[in-house]
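The complex appears here minus one protein chain, its other protein chains still in place.
A and B are the chain letters, set down in written order, and residue numbers restart from 1 in every chain.
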Amino acid sequence: MIKLLNKIRRTGRVAEPAPPRPPLSCPKAERLAGSVQLRHVDAGSCNGCEVEIGSVFGPVYDAERYGARLVASPRHADAVLVTGPVTRNLAEPLRRTVAALPEPRIVVAVGDCAINCGEFKDAYGVVGAVEDVVPVDVKVPGCPPTPEAIVTALRGLTGR
Amino acid sequence: MTAVIASFAQVTMVVLGAPLLVGVMRQVRARMEGRVGAGVWQPWRDLRKLFRRQPITPVGTTWAFRTAPLVLVGTTLVVAATIPLLTTTTALDRAADLFAVVGLLSVGTVVLALAALDTGTAFGGMGASREMTVLALVEPTILVAVFALSARVGSTNLGQLVDATLHNPLQVMSPASLLAAAALLVVTIAETGRLPVDNPSTHLELTMLHEAMVLEYSGADLGLIELAASMRLTLLLGLVASLFTPWGIATSLAGLPLALLAFAAKVTVLAMVLAAAEVLLAKLRLFRVPELLAGSLVLALLAATTSFFLA
Partner (left out) sequence: MPAHPGGDRHGVAGVDWPVNLIEWGLAGATGVAVLGALVALLTPERARSVVAGIAVAGVGGAGLAAGVAAIAGEEFTAHLPELLPLFGVTLTLDPLGGLFMAVAGAVCLVAAGYGVSYAGGGHGNRSRSTQATLPLFTLTLVLVPAAGSVSTLLVLWELMALTSLVLVFTDHRARPQVTSAGLWYAVMTHLGFVAILAGLVVFAAAAGGDTFETLRTAQLSPGLATVVFAAALIGFGSKAGLVPLHVWLPRAHPEAPSQVSAMLSAAMVNLGVYGVIRVGFDLLGAGQRGWWLVVLILGAASALYGILHAAMASDLKRLLAYSTVENMGLVFLAVGVAGWFHTLGEERLAALALAAGLLHVVNHAGFKTVLFLAAGSAVRATGSRDLDALGGLSRRMPVTTALFAVGALGAMALPPGNGFISEWLLLQSLVHPPAGAGVTTALVLPVAVAVVALTAGLAVATFVKALGVGFFARARSRAPEQAVESPPLLLATTGVAAAACVALAVAPAALGPALSRATGATLGVPTDVVSGALTVRLAGIASTISPLLILAALVAAVVVAALLVQVVARRPARRREAPLWDCGAGPPTPRMQYTATSFAEPLQRVFDDVLAPETAVDTHLASPYLLARMRYQRRLPDRIEHWLYRPVLAVTAAAGRAARALANGSVHRYLAYGFFGTIGLLVALVVIP
């Protein structure tokens, strides 16, 4: 009976149950206390990481339940999610975007390309990895990183 | 004295409860989309973090940008102290009637639009322009609906309007009342910037009305603006609830706890219905919004003329 009621209550729920909570990933995240607003910057990626980030905020992984939310303006954001190697055209805009955040700001490099240029190392249009342009606080390896890995990184920021 | 205590209680309740209401709406939306949701306290967590974050003043802005969040919250607090949410005799009830309340809400929007123009960015100007267009087109509906409601009562002071409904509950079912209620619901959606007029969680600047005005704000300024937005939603839903379903409103100090519970229940139900409707609706094109507002004006005019002929 209780099982039937629980089944009815969970009808339509697509989200998977939450894995165990990871520790805080960087000291700046202490001030966030369960709420982080993220601004995503595509510095030159192949969009593979964007697909994974999209599914992170979708119903199955539901990163919003941990207090993370995507916002449009960097002034509203606490952290910047950077994907892809930093191409020549996006180097200065990336610096400006990160500089527009209020302090203390956090930069999360998502994907192998953001961490060390991955497949596009020494390409002609690439300036370098993200940490060559702006200081990076959290790294999420993978090509592309699994949604679980991204969720773990985000939970490391919010602490939920 | 009762009036002052009641106003104080109302203001405290609205300030504390508004982010909670927004949390409830987000939770309803999340559950309907099959997600788990962040919990009803997430907006409070967001606000707490925002108030501690660094506010930024963009180079080139003036006092209009700096003072807008404070004036916006100020007007909202005055409205919270005026409209009868918990009791019909609030401290400012004789000082500000429904026209003054509508005017104060408009003042809040105006200062935000001026701040948006002050930033000198294209998005700020766009948000201000669109918001002013919607404001201009919503005014006739509000005032004609006020006419429909106040014609029978003989006063536009909100305490007396709610009192009249309390003493005569069946008049809520009259055609004039129902039409006015429908018009006021559309007005609430337009004034608070909910779907289908405006999407509060959009990331595409070209689809923004309200959000485009606040793109430059951060830290405590942004926190004040978000608090004011949630308070305005609570106040407008509370106003609709008080005008059309005033049961539970206290007539003395002893009735305040019950009034609080009744208000919370009514507003939560309205908010949940609104959130559920939002999940099923898409945002209207900007140039279809005047058609929606013209339709609500027709409803309001019908309400006003019916109030002449049917009791």
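Brief remarks on what is shown
The criterion applied here is as follows: a residue touches a chain if its C-beta (ideal position, glycine included) is under 8 Å from a C-beta of that chain, and two chains touch if they have at least 3 such contacts.
As the structure is a prediction and not an experimental result, all values here were calculated from the model.
For the options B:T89, B:T121, B:T202 or B:T268, the residue in contact with the chain missing from this view is B:T121. Note on the undisplayed chain: of the listed residues B:G34, B:G103 or B:G255, the one touching it is B:G103. For the chain missing from the display, the contacting residue among A:R75, A:K139 or A:R160 is A:R75, taking the whole complex into account.
What chain B contributes to its contact with the hidden chain is residues 15, 47-48, 51-60, 62-64, 69-71, 73-75, 77-78, 81, 92, 94-97, 99-100, 103-104, 106-107, 110, 113-114, 117-122, 124-126, 128-130, 132-133, 135-140, 142-144, 146-148, 150-151, 154-157, 160, 215-216, 219-220, 223-224, 286-287, 290, 297, 300-301, 304-305, 308-309. Touching the omitted chain from chain A are residues 73-75, 90, 92-94, 96-97, 99-100, 102-103.
Just so it is clear, only the chains that are shown with their structure count from here on.
In this assembly, the C-alpha centroid of chain A lies 34 Å from the C-alpha centroid of chain B. Of all residues in chain A, only 12-15, 18, 31-35, 37, 59, 62, 64-67, 69-73, 75-76, 78, 102-103 touch chain B in the complex they form.
In the complex of the two chains, the chain B residues touching chain A come out as 30-39, 42, 45-46, 48-49, 52-56, 202-205, 208, 211, 215-219, 222.
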